[in-house]
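The complex is shown incomplete by one protein chain, all other protein chains being positioned as in the whole.
Our next item is chain A:
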Amino acid sequence: MLLNKRAERLFVWIFFPLALLMPMFLEQNEYYVNKLTTIMILSIFVMSLDYLVGKCGLITLGHAMFYGLGGYIFVMIAPEYEAVNFWIYTFYICAISATVAFVIGFLVLRTNGIYMIMITLAFAQMTFYYFSDSIDFGGTDGVFVYVKPETSIFGLSLFDLDNPTHFYYLCLFSLFNTLLFFKVLIRSRFGRLVDAIHENPGRTVALGYNIFIYRLVSYVVASALGAYAGYLFTLQYGFVNPSMLSWTTSGTALVMSILGGMGSIYGAILGTLVYEGLHYSLEHLTEHWLLFMGGLIILMVMVFKKGIAGFLEDLLEKRDGK
């Protein structure tokens, strides 16, 4: 079975049908559709990070670099006043960011633990300052995307990226596929090695595996997905700017992943939902929302030791036990 925890099945069966119906309830309110779209995009980003940190044990503080690159690669390679094809550019962006991840992973993955955190952060900061200082890319203002890509496949245009509801469904579809992809990956033979390397790298070497290559592949895959999320974000808001690359973006994603339950993959959605939900409600209540938010997050991480996903799993298990 692909979804092997009860809490996971329950969540997937509730979340996706609800998300599918949501735009019908919110038809009048574009604001909320956009808000939810952003949550879907962020969830993809957090999920790719959760895979790296929680599943592979590769702790990175530089994941935002790929999020930002997703957007910057798009404005770099797409002509400014001409609609390109969404699918083809999805492929380009994933391929280019995967190549970048391959080169950087080659250096980064030689280190471990705290050193890896530092060096991933260093690479991300370098990219951040490069784009912040670059005149070609609008410095701290970033770059606008004037024309959104068209989405035709074989001449058949299924939806329109300028329509918020259509875009919402594209992001939901992407999120679902990302979840499915990681679930299949984790159950696969490659996933067996991912688990083995995470749990006991030394033993895995002694069994004859070159663990570096497996880590590199994971890093490349997760980075490409992170870039895809950044690409979606850029398309949604019609611009890319250096804040996407900043270390706070990485840090926030890490908090969302921890909050959701590290390594649970679907927890990334939970973490993002709860974090963004809190953010939204507190922001409207008080000016000092950041302070309350920080306190609440600390409290939740302390109460839910294994994140929200872990908490739900324990809850359901206990109920079954009775």
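Going forward, a residue touches a chain if its C-beta (ideal position, glycine included) is under 8 Å from a C-beta of that chain, and two chains touch if they have at least 3 such contacts; residues count from 1.
As a working rule, contacts and distances are computed from a predicted model.
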Unshown chain, UniProt name, "Methylamine utilization protein", "Amino acid/amide ABC transporter ATP-binding protein 1, HAAT family", "4Fe-4S dicluster domain-containing protein" or "Xanthine dehydrogenase family protein subunit M"? "Amino acid/amide ABC transporter ATP-binding protein 1, HAAT family"
In the full complex, which of A:E80, A:D162 or A:E199 touches the chain missing from this view? A:E199
Among A:M22, A:A83, A:I117 or A:L185, the residue in touch with the chain that has been omitted: A:L185
Residue, one of A:M76, A:M118 or A:I211, that touches the chain absent here: A:I211
What residue numbers in chain A mark contact with the hidden partner chain? 184-185, 187-193, 195-196, 199-200, 202-211, 214, 217
